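Encoded as C-alpha cells, here's the structure I'll be asking about.
One protein chain omitted, others in place.
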Amino acid sequence: MFAVTAAALLVAMCLAMCRALLGPTAYDRVLALNNIGTKTVVLIAVLGFLNGRPDFLDLALAYALINFIGTIAVLKYIEYGDLGAGGGTSRDRAGG
Amino acid sequence: MMEQVLPVLTWVLLLSGAFFLVTGALGMVRLPDVFTRMHAAGMTDTMGAGLILVGLCLHSGVNLVTMRLLLVLAFLWFTAPIATHAVAKAALAAGTEPYTLGAGEGGADGGEGEGGGAP
Amino acid sequence: MSIVVDIVLFTLLGATGFALLKVRNLFAVVMLAGIYSLLSAGLFTAMDAVDVAFTEAAVGAGISTVLFLGALALAGHHENRPGHTPLLPLVVVVVTGGALVYGTMDMPGFGHPENPVHHHVADHYLEESYDEIGIPNVVTSVLASYRGYDTMGETTVVFAAAVGVLLLLSGARRSGSRASPQGKGGGR
Partner (left out) sequence: MNRILWLWGILFGLWLLLSYHFEWLFLVFGTATCTVAVLVAARMGIVDRESVPLHLVRRGALYVPWLVWEILKSNVRVAGIILSPRLRVDPSIVHFRASQRTDLGRFIYANSITLTPGTVTTGIVADDLEVHAIVREEVDGSEENDMNRRVAALEGEGA
C-alpha cells in the first residue's frame, strides 16, 4: 500500500511539474515549486516506510522548514525585487 | 479486534490521501488561473499530506517515528497557509487580475472589489 | 517498486534539466533549479544516501535558491541569447559525459558488500566509532572526528565564501538606490 501511495505521489509530482513548466506567470511556478516541495516531504516519509526503515524522518522535518523558507524568500524577491527589503511597504496594497 | 481494524484504517487513510493528492495536482493543471490553482494546491498540503502522514502514524504505532510524523504534519499545517497567502498577496500586489466568470481571462474592471461583501 | 520510483524521479529530473536549458526567463530557471534539487534529494533518499539528501535539501533547495535570487535582484531576470553556436561546448560535454559513463563500467556493482570501498576503514568506523567517539550517528563522528581537520578546512572555506557573497550582495545594495524601478512584479 505504500507503493500505491508513492505512485500517487509521483503522478501528482508529474502533474505539478507540468504546471511549473507551463507557467504562465511567475506565481504559478512558485506555487508549483512549493507544491512539489510538500510532495517531496511526504514522499521521503513514504519511502522510509516503503524501504522498511522509517528512521530518517528528520530529513522530512528539515525539508518542511527549508521549503517554507525558500518560498518566503522567493516571494519576497518577487514583491520587492530584493531579499533585504523590510516588511514596511507590505501593507501598501493589501486592503484594496 | 484492533489488529483487524488498524490495517484497514491505514489503507483507507493512505488511499484517500493519495486520491486528494492526485485530485489536487489535477486541479493545478485544469484550473484557469493562479488564484484558483491555489485552492487545489492547498488541498494537497492539507488533506493529501495530512491523511497520508496520519496513515503512516497508525501503521507505525506509538513510538518515536509517530512523534516525528506528527511534527512534520504540524510544520506543514503551520507553514502551508502562510506560503499560500504570500503567493496570493504577491500576485495581487503585482497586479495580476483574478479570473472571473464574466470577464474571461482577467477582468477588465480591476482586480478587486467585484465581490459582494459577506458579513 | 523502488526501481519505478527511481525511473520516474530520473525522468522528471531529465525533464527539469532540459527545461532549465530551454527557458530564457531566469526567474523560472531559479524555480526549476529548486525543483531539480528537490527531486535529486528525493532520489538520494530512494538510494539510501540520506545524509547526502539532507545536504542537498539544505544547500540546493534552501541556500542556493536564496543566493540565486539575490543575484537576480542585481542582474535582471532575462538571459540573452548566446551569440555563437554552442557546438564546441556540446562536443566537449558529450565526450566528457561519455568518458564518465565509460568509467562506470569498471566500477563494482552498486551496493555490493564486497566492494573495496566498504572494506578500507568503513568497517572500523561502523564497528568502533561509538566506543571511540561516543556519537551515535556514524556520519557525524566520521565528519567531525576522524576527518576533523578536513572538515575544519572545509567549513573555513565555505564560511569565507559565504562572507564574500554576502559582502558583494549587501555592498551593491547600499551603493545603488535600487529598490523601486524593476522591483514590482519582477519575475515575469
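Letters A, B and C mark the chains as written, and numbering starts fresh at 1 in each.
Rule of thumb we're sticking to: contacts are C-beta pairs under 8 Å (C-beta built on N, C-alpha and C of every residue); 3 or more make two chains touch, one makes a residue touch a chain.
Source: prediction; values computed, not measured.
Against the chain not displayed here, subunit B makes contact via residues 19-20, 23-24, 26-27, 30-33, 35-36, 38-40, 42-43, 46-47, 50, 64, 67-68, 71, 77, 80-82, 84-85, 88-89, 92, 98-101, 111-119.
Here is the rule we go by: only the chains that are shown with their structure count from here on.
Each chain gets one centre point, the mean of its Cα atoms, and the points for subunit A and subunit C are 17 Å apart. For the pair subunit B and subunit C, the distance between mean C-alpha positions equals 29 Å. Separating the CA-averaged centres of subunit A and subunit B is a span of 11 Å.
In subunit B, 93-94 are the positions where the chain touches two or more neighbouring chains simultaneously. Within subunit C, the positions touching two or more other chains are listed as 184-185, 188. Looking at the complex, you find that subunit C touches subunit A at residues 1-2, 4-5, 8-9, 12, 15-16, 19, 27-28, 30-32, 34-35, 38-39, 41-42, 45-46, 48, 50, 53-54, 57-58, 61-62, 65-66, 69-70, 72-73, 169-170, 173, 178-179, 182-188. Against subunit A, in their complex, subunit B makes its touches with residues 10-11, 14-15, 17-19, 21-22, 24-26, 28-29, 34, 37-38, 41, 44-45, 48-49, 52-53, 55-56, 59-60, 65, 68-69, 71-72, 75-76, 79-80, 82-84, 86-87, 89-94, 96, 112-113.
Contacts from subunit A toward subunit C in the complex involve residues 2-3, 6-7, 10, 13-14, 17, 20-21, 23, 25-26, 29-30, 32-33, 36-37, 40, 43-44, 47-48, 50-51, 56, 58-59, 62-63, 66-67, 69-70, 73-74, 77-85.
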